[in-house]
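This is the structure I have questions about; it appears just below.
All protein chains but one are shown at their positions in the complex.
So, chain A:
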């Protein structure tokens, strides 16, 4: 367009002045000038398509610098290290801002990022590590396909064999990261990874200088090895086992092959790696002895080396064990022939050599901090020793050294100096305690007693809230009871010294339980479980069973205690969660004769309002069962039951049943249920006549205490259930009963609906029936009782009439009038019952006497007021 401008021709002459004049012929077209092209380029408008993309970026996810994911990924392979690093941080920003980007493009991202695993620049690798660790792996936690891992692994392996040591060590770190997040990936690549570890450790002298790097690599190794299966010594898997299963037990279960790991290749690799680990460790030893201090890095390296050795030893043991349980039961003779498969033929020789270094000691006394380090290392070595103990027969001298160390550790002669030492010591002791039972059962007698002595002392000194207690308890369980797997006792309880220790432990248990209170219910549960097992498994008539019986004296405090001033101090039982309460109640069943003192403290608990009714019913159940197998005296049980019925506090949820005191009514329902439970127990006991005699005696002891109406009703029910017609009640008890029944009836009369024909609250009627029916049964069975009761009712109206006649007490008169109303309504109510009506007809004399008394009262001058 510029070319056709006429102005261009006008300007031509001017140009001619400055430069060489060019002659032009008129009418001829000029060739395009050179500088005109520039405008053309400009008008092409500066990479316009890119500009337009920039405008569309508004909808796209960009990093802080305004770069898209695609650009960032491209930049990660930039030749400039700084750009690469920036790109990585950019990805980090972007992913944090837009998590959806990551899930959408995870494959692309990983594919690009993995290339940086063996980046030459240290900072870039470090940034990548942080990026993966903090952002990408946590975000992808849930859905990570195996393909992603395999994408990474190819480059990680590449890194592991890289020439540059930095990159190699870093690759291990990356692998550690992967394993951390996806533990199963270790098994997929175990062989290759272990091979690489082997290579790197073999050349350890190269890295000896750079210990922090070596440490990093070893951390990864420890993590990998800890994934290997081993015999886990958990406290007791059966306690917390969750049996919440699917709805249908016979349903078809999809059999998914679990870990398809072939351990044989791992075993082979580990066999190779173990000597190298030991060598590596021994390379460190010269560092230890002459030097006065041990720097933190090499200490860590040593520690991790030891841990790795420990873990691989454990794994071998697991193999042997598994082998035995698989085939040992049916074909025990093949054991020895097959065992070499699991690779312990070669190991013992150098392991024994390795263990010779124990104990690591310092020649010169230095700061406490260092001592701690040596202590930790020694403990680790001891642990390895204890693990391997089962298949290496060490020399006696070495054994002595270890045993002495363990003894010192238990008895606290060796202590940590540093401030955090206490916690550390507990932690390490926890790891050693599980070995004690086995050790004690194997070592010679002198050591046995020394170890047990130290163990018992340590257990006694242990604070109740200490975490060590769990370990102690499981060790004690192992030493007291026949083990679950073997079914045989580890320790021979016939030896008096061992028995002494066992008794000490048992005596310590209830004390510990009481001291714990409700602070650590999980620990209390373990103790109670141990007690239960002891009750179940202690051989009959043995001294252990005897000791278990004695324990009930101290266990009373666990339930409740009656103080000197008559108040009751509730023990931890009341506050523990329900499962603990159930366990402790079950323990009662196994006492071969339940002590009445324990029953008393139990009854205080039962009478407490805070006890959940379900636990109360369990107690009734268990005591009844204990009685059935002869662990409880009949009299004791009956007095327990009667006390329960006589003293259980029924909250006075009176006549009117509003919504807000619905709880009070449920309390009465609970009482009814208790009475019902007690009744059914009493009826199942057998000889009704005998039981009736005992119940009658106990109830007559309770009645003079004037129990509340509900409790009296409960007791009457007990009598009625056991009694027959005609009554078996003795003369004397009829007299005592008649006294309280007359009062009781007058109290109960307030529940009688006022007009028989009027439809009143059905609840009230049922309450009224509940109160009166037991009396009617008694009247039906004994005329004498009815006569006496009527007599007493009459005299209660007319009694000391003369003395109070002049006493113009309105209170008294009101009282009297309500009494009369009550008696009348009772008589009317009784009249409605057909059976009782028949009985009443024989006591016309008493009734007329009552009526006369009433008339006398009515003409009494007091009424005129």
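For this structure, a couple of remarks:
Basically, contacts are C-beta pairs under 8 Å (C-beta built on N, C-alpha and C of every residue); 3 or more make two chains touch, one makes a residue touch a chain; residues count from 1.
Here is the rule we go by: contacts and distances are computed from a predicted model.
Among the names given as "Protein ROOT INITIATION DEFECTIVE 3-like", "Phospholipid-transporting ATPase", "Fibroblast growth factor (acidic) intracellular binding protein a" or "Armadillo repeat-containing protein 8", UniProt records the absent chain under the name "Protein ROOT INITIATION DEFECTIVE 3-like". Listed residues A:621, A:747, A:791 or A:833: the one in touch with the omitted chain is A:621.
In the complete complex, the residue from A:26, A:100 or A:540 that touches the missing chain is A:540. From the options A:122, A:515, A:683 or A:838, the residue with contact to the unseen chain in the full assembly is A:683. Although one chain is not shown, part of chain A still touches it, namely residues 238, 241, 243, 245, 247-251, 325, 328-329, 332-333, 484-487, 532-533, 535-540, 582-583, 586, 589-590, 618, 621-622, 625, 629-630, 680, 683-684.
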